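== chain A ==
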Amino acid sequence: MIVPMEHLLVLATLLFVLGFSCVLVRRNLILILIGVEIMINAVGLVFIGAAALWQQVDGQIMVLLLMAITAAEVAIALALVVHLHQRKQSIDVGLFDEMRG
Partner candidate 1 sequence: MSRHVFRDIRGTLQPFWVTLRNLFRKPVTVQYPEQKQQLPERYRARLILTRDPDGGERCVACHLCSAACPVDCISMQATEAADGRRYAAWFRINFTRCIFCGLCTEACPTKAIQVTADFELAGRDPLKLVYEKVDLLVDHCGNDNSYNFYHQTGIGVTAPRGENPQETKPMDVKDLMP
Partner candidate 2 sequence: MTATLIFYLLGAVALVTTALAIIQRNPVYAVIYLVKSIFALALIFYLLGAPLVAALQVIVYAGAIMVLFLFVIMMLEITPVSARKSSAPGWLSWTPVVLVALVLAVMTLLLIGLDPVAEQGIPRWHATPRDFGYALFNEYALAVKIISFQLSFAAVGAFHIGLTERRRARMEKDS
């Protein structure tokens, strides 16, 4: 036995909240994306813990698939960031609110 599952869940929750607060609070597009990465990492941690708890590899495979999806997401998102920077010479989200109703 390494550690109770509860502690792992608490750690993952704390990491998730940190990532989430980064997404909500920061105005810098790159830092918002970093927040998304932190959240995905936290989810991966829970998956790995679950895989270890039930001693099945399914959870680990989910993390692998998660990584692939993250790679795709980051590629698109960073391409968008570069595109937006070309338009406004800035990566502050406050500037990209033209669709405001």
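Criterion: contacts are C-beta pairs under 8 Å (C-beta built on N, C-alpha and C of every residue); 3 or more make two chains touch, one makes a residue touch a chain; residues count from 1.
The candidates came about this way: all candidates are chains of the complex that A comes from, given by their letters.
Just so you know, these numbers come straight off a predicted model, no measurement behind them.
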item	value
Candidate from 1 or 2 that touches chain A, complex-wide	2
Contacting residues of chain A [partner candidate 2, same complex]	1-11, 13-22, 24-28, 30-31, 33-35, 37-38, 41, 44-45, 48-49, 51-53, 55, 57-58, 60-61, 63-65, 67-76, 78-83, 85-86, 91-92
